[in-house]
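Shown here: the complex without one of its protein chains, the others still in place.
This part shows subunit A:
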Amino acid sequence: MKPAAFSYHRARDVDGASELLSQLGGDAKLVAGGQSLVPMMNFRLARPRHLVDIARLDELSHITPDGAGLRIGALTTHHTVETAKARLGGGFAVLSDAMSWVGHVPIRSMGTVGGSLAHADATAEWCLLAVLLDATVTVRGPDRAERTIDAADLFLGFYTTTVEPDEILTEVIFPRPAPHAALTEFAQRHGDFATVAAAVDLDLDGGTVRGGRVALGGVAPVPVRVSAAEEVLRRGGPAGPELFAECATAAASAIDPPADADGSAEYRTNLARTLVTRACEEAAHR
C-alpha cells in the first residue's frame, strides 16, 4: 500500500496550476484534500506520474453569497461548509446539514467541495446536492479559458465527468435558495459511502407542496433526478405523509439500482422509498 513513484508539483496560483496541467499532459492529476486520490494511489489503483497540488490556492477557498446565488470555491473544505451555517443563511442550510454525512471529521477537515465534485463518486453528497439544486460548476482551461457546466451535464458515469484533463474545477454556484431541502442517507456504518442517499427540495406554500425536486445517489452510476417523483410533487397537495409516501413510491418505482455486497437491487429500492420519505419530512419541517 505504497504508491508508485510520482513527481510532486505545487502550484502558486490557478494560472500556474493550469499551466502545469497543460505542460504535463494526461499523466498529471490535481490533488487538493487527497481524501480519495491518495488512498487510490496507495492501492496503486491510480498511478499519476505527476501530482499538481492546489491545496494552498487560497483564491479557491471561499463562500460568497451574491446575486448569482451562493458561490463556493472548489478548495473550501467540507468542514468549513459544515460550520458556516449562519453565513450561508436559511436558504442554503441544507448544505451545512448534509456535511455530517460526509465521512468523518478528519476527512471533512481535509476533503474539498471541488475535489468531491470532480471525483464524482455515485454516492457523494456534493454531487447529489449539485444535481438536486441545479448547480453549475466553473472550470478553467488553458489560456484562462473559463466555462460553466450544469450539474445535469457534469457526471458521465462512475468517477467520470465532463471536466477535461487540462481543466480545473474552480467553483460551484448554487443559483437559488432552497429553504425546504434535506439530504439523508443510509450506510451500515456512519461515515461510510451511502448504500443509498436521497435529497429532496420542496416548493412549499405554507403547508402546501407546489412542486419540488428529488435526487438519489447509489442507485445508478451517477446521481439522478427522479422525474416521476417530482411529478408527484408538481401535482402538489398538503405537505404530509400521504403525499410523501406517494412521492417515495414513485421514486422507488422509477429506479433500477445495482446489487452488491451492501444490498440487492430490491433492498436499494426499499431504501430509496424509506429515504425519500424521510427527506420529504425533513425538508417540510425546515
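Going forward, a contact is a pair of C-beta atoms (placed from the backbone, for glycine too) under 8 Å apart; a residue touches a chain by one contact, two chains touch by 3 or more; residues count from 1.
FYI, contacts and distances are computed from a predicted model.
**Q** Could you tell me which of "Xanthine dehydrogenase family protein molybdopterin-binding subunit", "HupE/UreJ protein", "Glutamate synthase domain-containing protein 3" or "Na+/H+ antiporter subunit D" is the UniProt name of the chain missing from the displayed complex?
**A** So, among "Xanthine dehydrogenase family protein molybdopterin-binding subunit", "HupE/UreJ protein", "Glutamate synthase domain-containing protein 3" or "Na+/H+ antiporter subunit D", the name matching the hidden chain's UniProt entry is "Xanthine dehydrogenase family protein molybdopterin-binding subunit".
**Q** Among A:R12, A:R44, A:R176 or A:R235, choose the residue that contacts the chain missing from this document, as touch is defined above.
**A** Per the contact definition at the top, the residue touching the missing chain is A:R44.
**Q** Considering the complete complex, identify which of A:R144, A:R189 or A:H285 is in touch with the unshown chain.
**A** From the options A:R144, A:R189 or A:H285, the contact with the absent chain belongs to A:R189.
**Q** Which positions on subunit A touch the chain that was left off?
**A** For subunit A, the residues touching the absent chain are 1-5, 39, 43-44, 186, 188-193, 261, 263-264, 267, 270-271, 273-275, 277-278.
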